[in-house]
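With one protein chain held back, the other chains of the complex are shown just where they sit.
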Amino acid sequence: MKRRELIGAALGLAGAVWVRDAAANAGELAAAIKQFAAGAPVTEGRVEFDIAPLVENGNTVPITVRVQSAMSEAEHVKAIAIFNESNPQRDVANFYLGPRAGRATVATRIRLATSQQLVAVAKMSDGSCWSKTVDVLVTLAACVEP
Amino acid sequence: MARALITMPATAKRGDVVEIRTLIAHPMETGYRAGEDGAIQPRNLIRRFTCHYDDVLVFSADLFPAVAANPFIAFSTLATASGTLRFTWTGDKGFTQTETASLAVT
Partner (left out) sequence: MKWIVAGLLCVATHAIAADARRSGFDDMSPQVQAMQRDDAVNPGMLWVQEGAAMWGRECARCHGDAATSMRGVAARYPSFDTATQRPVTLAQRLAAHQRTTPLAPESDALLSLESFVALQSRGLPIAPPDDPRLRPYRERGEQLFRRRMGQLDFSCAQCHDDHAGQRLGGSTIPQAHPTGYPQYRLEWQAMASLQRRLRNCMNGVRAEPFAYGAPEFTELELYLATRAAGMRLEAPAVRP
């Protein structure tokens, strides 16, 4: 049993992307969010971030982000940005909406190099920023390519 | 031409929120992966996706290496008037692809 796990782990590491120092990552994540928010404070709330808590394969992870908003001319979501903690770079995707979106819901599929934190940040028409943070456990597939 | 799949209704009532789901075949090579020979495979990504509704930009996205291969993007738009939706993906190595779909609005 132990030998199998060791070999599995070694195979996984060989294929995994380089994972950086945790402290450096946390600092960069905060900086990336701050830059997107352009000076506005970021408050947790109004944003739903749907993602599996345990991911079977980090290559393709479905996510859906929803923001509570009337999506009217007066009050709407201008942009939704997704950031990660431990991939080689912090950005994942930025989505640009507006009153013609009708609904502030976007979905895509992302890559996760390892178990980590993700943050979705929504920028509103009044400049305010709202966020949701999730923690994801990423496991590796068994029996892969050489 | 990469294969692309657009799923959206053909008709809608004015004011409806129309859900649009898009898929396009593309490796989204991150630029961080080593190939079988050990050398890093060059980055090859779709960088930007736009949706124009009768030539008005209604949705767009910037994509980074963390977007999975064969990118899937789902979003919505308000049915305003009958017209054409134009979806464009652009990226590295001069990649550009456009697909269109008609929406009949009553």
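Each chain gets a letter, A and B, in the order it is written, and its residues are counted from 1.
In this text, contacts are C-beta pairs under 8 Å (C-beta built on N, C-alpha and C of every residue); 3 or more make two chains touch, one makes a residue touch a chain.
Since we're looking at a predicted model, the values are computed, not measured.
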item	value
Full-complex contact with the absent chain, from B:17, B:69 or B:105	B:69
Subunit B residues that touch the omitted chain in the full complex	3-5, 7, 21, 23-25, 27-28, 68-70, 72, 74
Missing-partner contacts on subunit A, residue numbers	3-5, 7-9, 12, 52, 54-57, 59-62, 109, 139-146
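By definition in this document, only the chains that are shown with their structure count from here on.
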item	value
Residues on subunit B engaged by subunit A in the complex (per definition of touch)	16-18, 21, 30, 32-33, 53, 56, 58-69, 71-78, 80
Partner subunit B, residues of subunit A touching it in the complex	17-18, 59-62, 64, 82, 84, 87-89, 91-103, 105-112
